[in-house]
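Yeah, one chain of the complex is gone here, protein chain that is, but the others are all in their spots.
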Amino acid sequence: MIKLRSFHGGVHPPTHKKESTQSPIMAAPLPAQLIIPFRQHAGEAAKPVVQVGERVLKGQLIGEPVGPISSSVHAPTSGTITAIELQQIAHPSALPDLCATLVSDGLEEWGVRQTLSYRQLSSDELQKHLRRCGIVGLGGAVFPSDMKLRHPTVVNTLVINGAECEPYITCDDMLMRERAEGIVRGIEILRHALGTDAVLIGIEDNKPQAITAMQRAVDESSHPFKVVAVPTLYPGGSAKHLIKVLTGVEVPSGKLPTDVGVQCYNVATAYAAHRAVEHGEPLVSRIVTVTGNVEQPRNYEALIGTPFSELVELSVAKADTNRYIMGGPMMGVELPAVNVPLVKASNCVIAASDVLFPPPPPAMPCIRCTRCAQACPVELQPQELYWFAKSHNFGKAQEYDLFDCIECGACAYVCPSSIPLVQYYRYAKSEIRARDHEKRAADLARERHEFRQFRIEREKQEKAERLAQKERAAAEAKAKAAATATVIATPVDPSADTDDTQQMRIDAALARAKEQAATTPPKNTETLSPAQRAEIEAIEERRAHIHELAADAGADDEPPKHSQGN
Amino acid sequence: MTDYLLILIGTVFVNNIVMIKILGLCPFMGVSKKLETSLSMGAATTFVLTIASGSSYLVNHYLLGPDLAYLTTLSFIVVIAATVQFTEMVVKKTSPVLYQVLGIYLPLITTNCAVLGIPLLNVQAKHNFIESLLFGFGGAVGFTLVMVLFAGMRERMEGADVPVIFRGTAIAMVTAGLMSLAFMGFSGLVK
Amino acid sequence: MITALWIMIALAALLGMILGYASIRFRVEGNPLAEKIDAVLPQTQCGQCGYPGCKPYADAIAKGEADINLCPPGGEEGIHKLAELLGVEFKPFGEDAQPKPKAVAFIDEQICIGCTLCIQACPVDAIAGAAKQMHTIITSECTGCELCVPPCPVDCISMLPIEEKLTNWKWRYPVFELRQTS
Partner (left out) sequence: MLSSPFITRTLSVDRIMLRVLYALLPGIALYVWYFGPAILVSIALAVTAALATEALMLKLRDRPLRPFLSDYSALLTGVLIALSIPPLAPWWLPVVGTAFAIAVAKHLYGGLGSNPFNPAMIGYAVLIISFPHEMTHWLSPQDMGHSALSLGQQLHYIFTSTLPAGMQLDALTMSTPLDTLKTQLHLGMTVSDIRDLPIYGRLAGKGSEMVAAGFALGGIYLLIARIIPWQLPLAFLGTLFALSGVFNLIDPAHYAPPLFHWFSGAAMIGAFFILTDPITSPTTAKGRILFGMGAGLLTFLIRAYGGFPDGVAFATILMNMCVPLIDAWTQPKVFGKKGSKR
């Protein structure tokens, strides 16, 4: 028996897990059309590698990773790509992102599936395979799983996160009940890749059936994994908190679990790794809970890209449903529309009504009762953070460790004044990030400006030197000429453009441009041959691409988040 | 020994120079927006006040004596002004930001009535040299104490929903008044 | 009376000597404050403050020659920061120097004649191109200073406001809904 530790704070919201665990996982029917966002993971968005109109097979790569922290995106079924454009996705901003639209042909025709025997493979090769298969943490943070296998230090404990502490969500619970064997195989693959000895599978004790199923699968596999029932306490499924409970190690702030010799994966990620390695299936589907204000709450195995509306229709939303939440009630996001697509991070969708989740009463002022501080699992002082965020005092907020906040919502859950605390923290965090970004941009601009001034100065000097040299040369030549008494015209140096001639040229160009503008339509490509036009178009495309790259570069500097155990 | 302790307690708490004697309000209101600044201001004032009370005792006792009592105020001002000038140069050299932050209030220590008040009170109370030093030091510590407490409260009030017409100096004055009320609780502790 | 005079003179002389020594001993070189001010400025190098760049403006503030409310790109927050750094009161922008939404320059390449005038104007070398070649703004380097706009002889440069995308989206300040219930 291993000794369990505890962490500070935590809350016990009503779990509401029973509703959706009554019926087994059901495969959702194939939708007619899928919308697949290219940004489904933490880090850089994937780059499209298919053309509009192209036919793709199930599991075919349609987006390839860009840069080290990125992952692949695959076609979830066979069919035709009909568009690659900006579409609304499940994001609190309701802003659109680049997505591929895939009209399925109903054949579910698989592409090449490369199965591997993991025992013969090195960690490096496994990493490459997971990256190719688009495996990311399915606990919510969607951090690329291959990155988590890369670690400079020795990792001696692998923690598998089956805690699933959020209310309503049961996808991991059902996965463990029904597919424990696959999970255990996946864990063994990850363990092999990490080279660890100890494996601890943490499951909250409100899921006895999942614990039994996992224990049986572990026993049958004869791997020395330990299945540990951990006390039910929100947010016990946060990776760092589960690690604390199971191993007693507190992952230092700003560090990764691997820095203290631990790595953590979600059970669903382990299962996905198993499918990827032993069946050659990239991550094209996941288990998702549909619950809340619906007639038949249950779990579905749905393709990535399935519009949520299709799933909600299967479960039949009740009449008074007025909004939908992706994720749990503590950390989820409200969907901007119900037809946005399922992504790798979507573990649950809750149909919500004002009866189920009554809108909070108007926020009262904070009375510093510190119920939030008692509930905070990170031991922050939420009342101070709120005070600073409210008055835009971001420096102080950072001093009080704002960035250690995991946004679990325990503080707002207990707040007697009903203050939307988490939203204040998110606001403060994104403001601080934006400011840091601006600061870096300003520093860069200063550097460039100073370099430019230095360059101008240098050029001036060089010019002066050249001029002096020329004068000397001219003087010598004059002397020579005088000496030989032969008249030779000094050749005009083409590089020594005087200001006047330059001005004249500009004027001439100006006149030409004006003339052009007056006589012909502004397009200066009218009279070109088709071949030339095609070439120009190609150039334009490249340029647009460069634009995009330039716009994206440095735009997303958000550090990877490790919140809900992935 | 007990006398000295009583002087200290008396000047820091019971007869606090800002809260009870209501001296030195200008820097008290002006440099108490931020905690660090108020601490630095307190330190600078403590330095100036201690030196000023010591040297003014010397000036008064050895230079002026009872015959030239009419010169007390005049010569004290000269001594204080010089001390402040000296402090200003040191601060400017050692901490330019502090110099900038203290701004006009640094030279204004010269006209801080607390700094002139304490040497004069020393003369009035016929303190000896050690007592004068302690009286000056204690007064300055009391000044620093309330400055720091005040700055802490003002920093917290930054986030408060204070009625618009009371924002800034107005609410600070109200707070100073209430602090003064609280300090009256010390009355009678030391005679 | 004479004694009093002598005493005051002696006092003055003594203190004068101490101060004279101190002024030599604690002499301050340069102005480290200007650096601190420069670090607060947004580095657009736009010259809207009336000084040729951010550093000269910082120097001017440090010397007390310039006001702190002359930098529109820094926004009200920039003024607040300067006010805090310098320990002075906040001062709102003047009528003629209101901040605009952040933007980057965009060159309409159909019109551009490749005159390089904008390249010479750009304070941060954020325009790529050469004589008689098309010019392009390097968007990630552009500070939005608008200095390239007036020199362009064919008016092909426009300022495009930076639009909100997923990558730069920010959480909003929570709305205090107290008033609705009353």
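The letters A, B and C name the chains in turn, as written, and every chain counts its residues from 1.
What we mean here is this: contacts are C-beta pairs under 8 Å (C-beta built on N, C-alpha and C of every residue); 3 or more make two chains touch, one makes a residue touch a chain.
Quick caveat, the model's predicted, so the values are computed rather than measured.
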item: Hidden-chain contact residue, picked from the options B:L5, B:L58, B:I130 or B:A160; value: B:A160
item: Of A:F225, A:Y300 or A:Y413, the residue in touch with the unshown chain; value: A:Y413
item: Chain B, residues in touch with the chain not shown (by the definition above); value: 35, 148-150, 152-153, 155-157, 160-163, 166, 171, 174-175, 178-179, 181-189
item: Where the missing chain touches chain A, by residue; value: 7-8, 11, 13-14, 92, 94, 167, 240-241, 244, 250-255, 325, 327, 329-334, 336, 352, 357, 359-362, 364-371, 373, 377-381, 383-384, 400-401, 404, 407, 409, 412-418, 420, 422-423, 426
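As a convention for this text, only the chains that are shown with their structure count from here on.
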item: Category of the chain touch graph - line, ring, star, complete, other; value: complete
item: Whole-Å gap separating chain A and chain C, where each centre is the average of the chain's CA atoms; value: 34
item: Centroid spacing, where centroids are CA-atom means, of chain A and chain B in whole angstrom; value: 57
item: Chain A-facing residues of chain C, complex; value: 38, 41-45, 53-54, 109-111, 113, 115, 117, 123-126, 136, 138-141, 143, 153-154, 164-174, 176-178, 180-181
item: In the complex with chain B, residue positions of chain A that touch it; value: 365, 387-388, 390-391, 393
item: Residue ranges of chain B touching chain C (in the complex, touch as defined); value: 37, 59, 63-64, 68, 71, 74-75, 78-79, 82, 85-86, 89-90, 92-93, 96-97, 100-103
